[in-house]
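The complex appears here without one of its protein chains, the remainder shown in place.
On to chain A.
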């Protein structure tokens, strides 16, 4: 890699392509270096908006969150710090020879370092009626179309700005999605969903991944009709096992979400809209089922936006291939972070790339955490290079992801590899101390389910449904790589209805009555017996009740029940 010159050299010019949540974090972390003049930063964002938090887009789309809640970076402050922010600007190509990014609007920007944070786009499934809307892999951003008029009247939504149209063009195929069909990836999509829900229409969600389920639950919570359509037996099949998935289905249904399982969507049925447009009417399935609705939200996963990298001849697999320093395998001055990046060891992957069969770990997770960590690290690294300071230590490899369903009242969380079943035998070869152990709890009637896979006491995978505290605790332990309690039932008891965990008898002799003076039940009883049995005599003898005074009522109760016990032998002959 070309070392950046030290003091006296012109500032390192960093160009960032992509201004989503990961790009925004990168800018934020680099602001000090920009302010101090050691780094020049140019940002190209396809959308016209300031960056926003896509993680919470579904909540915005259903009207549960206001737009301000999605704000991340104070772009005006970044501009004041000296960042050249260009919104609604699409990078059309990279000329690596000249170290330039060509802009769709004409012109170009030179770079010393290029950071790609282009993110991912929603997959458009293979459905009859959607052929034209599917994007061909590798298709380059098209200048002609970008400058054309807004291409996507997505049905009843508000006017879409030039920038949003430009952004939409980034992801659309030869023809736009028909009116009434959306993916939920950007603000413009969210606006469409928002107005559909506002009009209390029936929403069909195709795909029951975590995003599809979150959206469906949120729609139901807002009182609109919603149906989730998915193939296979259970929702969130990538993250849940059968037990967890079944319970989620049940919880979703009782939350008002209709769930259609084992459905293979095949056809998009259209009808004439008010303005004469052909718009979504129903989803046709392979088994002949027809699922009608006013809005179809496609929630069928995402794919990295890699076309810019591919066009520039950079190595690409599921994402743009970068090494552990987030640097492109192909070009030492190009970096990738977030959902478009695939972190893999070039040595291990070289064979795969040569043979054209590229299958390797490190594919983007679609979660925000790793992207933010990468953005932080890369910004700090650039800043340290520009100021000749010590580089931050390498990022540790990402742990397997934890997926948490963001929905109120439905607690679903899973992490790691959950494929092992309760009685599965492991191939021999593991020492006893690190043998895989599987623990399972299921109480479908009360909606709780837990599966825990550990090795040497450390969690390898888990599913938790309907157990809020156990799920939270396992998330924490899994993310830290810490041991679970040897008695696994401790986890279950966290959610026991009748806290305290160890039910203690408030009248047990050693139970504390008076906190201020540390007086036990027994001491109160003894003092009562030794004196006249009044609260006052107990207070005088033990100081119970002489602090905050909050226990005087309990002292009276204890004395009363002690008096009853004392009286009982006399009554016994008549009771017989």
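Keep this in mind: a contact is a pair of C-beta atoms (placed from the backbone, for glycine too) under 8 Å apart; a residue touches a chain by one contact, two chains touch by 3 or more; residues count from 1.
Definition applied: contacts and distances are computed from a predicted model.
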Practice item. Between "Aspartyl/glutamyl-tRNA(Asn/Gln) amidotransferase subunit B", "ABC transporter ATP-binding protein", "Phosphatidate cytidylyltransferase" or "Assimilatory nitrate reductase (NADH) alpha subunit apoprotein", choose the name on the UniProt record of the chain that's been left out. Key: "Assimilatory nitrate reductase (NADH) alpha subunit apoprotein"
Exercise for review: Tell me which residue among A:36, A:267 or A:546 touches the hidden chain in the full complex.
Suggested key: A:546
Study note, to complete from the structure: Touch assignment to the omitted chain, from A:10, A:313 or A:409, lands on A:409
Practice item. Using the touch definition up top, pick the residue from A:400, A:457 or A:531 that touches the left-out chain. Key: A:457
Exercise for review: For chain A, enumerate the residues touching the unshown chain of the complex.
Suggested key: 53, 55-56, 59, 65-66, 68-74, 369, 372-373, 376, 402, 404, 406, 408-409, 411, 413, 456-458, 468-469, 471-473, 475-477, 479-483, 485-487, 490, 499-502, 512, 515-518, 543, 546-550
